[in-house]
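All protein chains but one are shown at their positions in the complex.
Our next item is chain A:
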Amino acid sequence: MFYNILQTRNLVPDVNLMKVEAPDIAKAAKAGQFVILRIDESGERIPLTIADFDVDEGSITVIYQVMGKTTKQLTTLKTGETLQDFVGPLGTPSDIRKLGTVVMVGGGVGVAPVYPQARAYREAGNHVISIIGARNEEMLILEDEMAEVSDELYVATDDGSKGHHGFVTDIVKDILDSDQQVDRIVIIGPPIMMKVGAGVTASYGVETLVNLNPIMIDGTGMCGGCRVSVGGETKFACVDGPEFDAADVDFDLMMSRLSFYRPQEKEALESYNKKCGDDCKCH
């Protein structure tokens, strides 16, 4: 199968948006689900959270950070070109219903999966407070989109170039320390951010959910590569998740499993760079 790329756009340095024609997936997709794509015959399968879906247009949007060989190769693909495989919607949809006030926290490229969830929580009748963060102002994504689907929006940057000087979790703590009633917190971002966030919210007794993105192959429960330890039990993030209760997740195990193929990932990227270089002409 081949899937048409309808749009590609660079959002901020090393973070790109790609819209893919996939009408059946768009029809079935719900917030919190993901897709797996493969660029070509020799490609690997990588999971990417659905950042947006449009039933009328029949499209799925993903946003990815350039990390290794596959994501680097993705940046070379242009509108009108194709992906060999695009599978979804995978994973159990997020548990979205009317709760009252929901705090949505997104860090870095993690703002992308937060966006459709924030929208869905709002549509379900919740008061949505969103907190988004990045290293600096230049790296902040989807600020306008998030503002549109949030009742309140806060920004944090590591260097203070925009909004709060510090981490998104600082703002979470401030909200929890205030009189504001909070019924649920959703945190999505780099694993270390989710771990720290889970630590911050734990003592307040507010339900906190995270979305995990471990290494996967099939994304349907077949390989078990994505297993995570949740509340002492082994879960497959691809079918049991990707959403889990933050208090139960063994983040250290997940982070070490994410690093297992680092040397190979480096080798693949180097081999790709040698073949293609930055001024790649073969695509």
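Please note the rule applied: a residue touches a chain if its C-beta (ideal position, glycine included) is under 8 Å from a C-beta of that chain, and two chains touch if they have at least 3 such contacts; residues count from 1.
Rule of thumb we're sticking to: contacts and distances are computed from a predicted model.
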Name per UniProt, for the chain absent here [options: "Nickel import system ATP-binding protein NikD", "Aldehyde oxidase", "Sulfide dehydrogenase (Flavoprotein) subunit SudA" or "ABC transporter permease"]: "Sulfide dehydrogenase (Flavoprotein) subunit SudA"
Contact with the hidden chain (one of A:Glu57, A:Asp218 or A:Asp248): A:Asp218
Given A:Ile5, A:Val62, A:Leu90 or A:Ala118, the one touching the chain that is not displayed: A:Leu90
Hidden partner chain, residues of chain A it touches: 1, 24-25, 28, 33, 38, 42-45, 69-70, 84-90, 217-218, 220-225, 227-229, 234, 239, 252-253, 256-257, 259-261, 264-265, 267-268, 271
